[in-house]
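Reviewing the structure listed below.
Note that this complex is displayed minus one protein chain, with the remaining chains in position.
Our next item is chain A:
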Amino acid sequence: MTRPASIVVDHATKNFTLRYHRTFKQMAMAAIKRQDISDEFKAVDDVSFTIQQGESVGLMGLNGSGKSTLLKLINGIMKPESGTVQTRGRIAGLIATGAGFHQQLTGRENIYLNAAVLGMTESETRRKFDDIVEFADVGRHLDSPVGHYSSGMFSRLGFAVAIHVDSDIFLADEVLAVGDKPFKQKCMQKMAEIRDGGRTLVYVSHAAASVRKMCDRVIVLESGKVGFDGDVEEGIRYVRYEADEDQEELENEDEELGADI
């Protein structure tokens, strides 16, 4: 049984410009001293892979290895300089722990706005509104500006909106980094539902245990390049920035997540 491709990344490269000098004065001085005015580096470097519809892929790697940039390419926030990124269907998800919220607007207004950006219609949002609010569990803060939210509440609201979009691809970037334990469990459960419903899932995490729970395949990025692409266990072993405390954390995670799922 072959599944159609859901995400096709073909030799995608994304450069970032490092700017040393920003003002005219600084740039003039640098030119006189013959220093570099700017420098480029490849955040995503010639990355290729294909993810099938319904696959659940864990994206791992050290900080700064290009995971978030790759997700931004898949999401369509950025375009690769060379190579192509293609996706099929509607995409929802969280990039770098938070959604794009407007600080001055209330939680309620932001839910509508965020849902609209993710492609939901007004009636669709209204229908799912109660579910979103219940999932986010921000209580009576719903009608106060999100600028006053705690970081946990902020990311809960973002996750709640993204997960309720009827998307074909779900991108989860470090979603569990800021949530508390009960919320983490809720998220894992919901993501498992998404996965088992046949939606494509790309999950970025440093927690090996949750990747093991969630994913069928692991892609490891190393300074922008694909270091490993394949089996979950091997991938986790490959990426091991392994230390003893990591093992402990792993065990804890196993316990807390295993109880529920």
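The rule is short, and it goes like this: a residue touches a chain if its C-beta (ideal position, glycine included) is under 8 Å from a C-beta of that chain, and two chains touch if they have at least 3 such contacts; residues count from 1.
Please note the rule applied: contacts and distances are computed from a predicted model.
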Determine which name in "Histidine kinase/HSP90-like ATPase domain-containing protein", "Heptaprenyl diphosphate synthase component II", "Transport permease protein" or "NADH-quinone oxidoreductase subunit J" the UniProt entry assigns to the undisplayed chain of the complex. "Transport permease protein"
Among the options A:74, A:138 or A:160, which residue touches the chain absent from this view? A:74
Determine which one of A:35, A:48 or A:86 touches the chain that has been left out. A:86
In the full complex, chain A touches the hidden chain through residues 1, 3-6, 8, 16-17, 52-56, 72-79, 84-91, 95-96, 98-105, 109, 112-114, 116-118, 121-122, 168, 192, 195-199, 209, 212-214, 216, 232-233, 250-251, 254, 258, 261
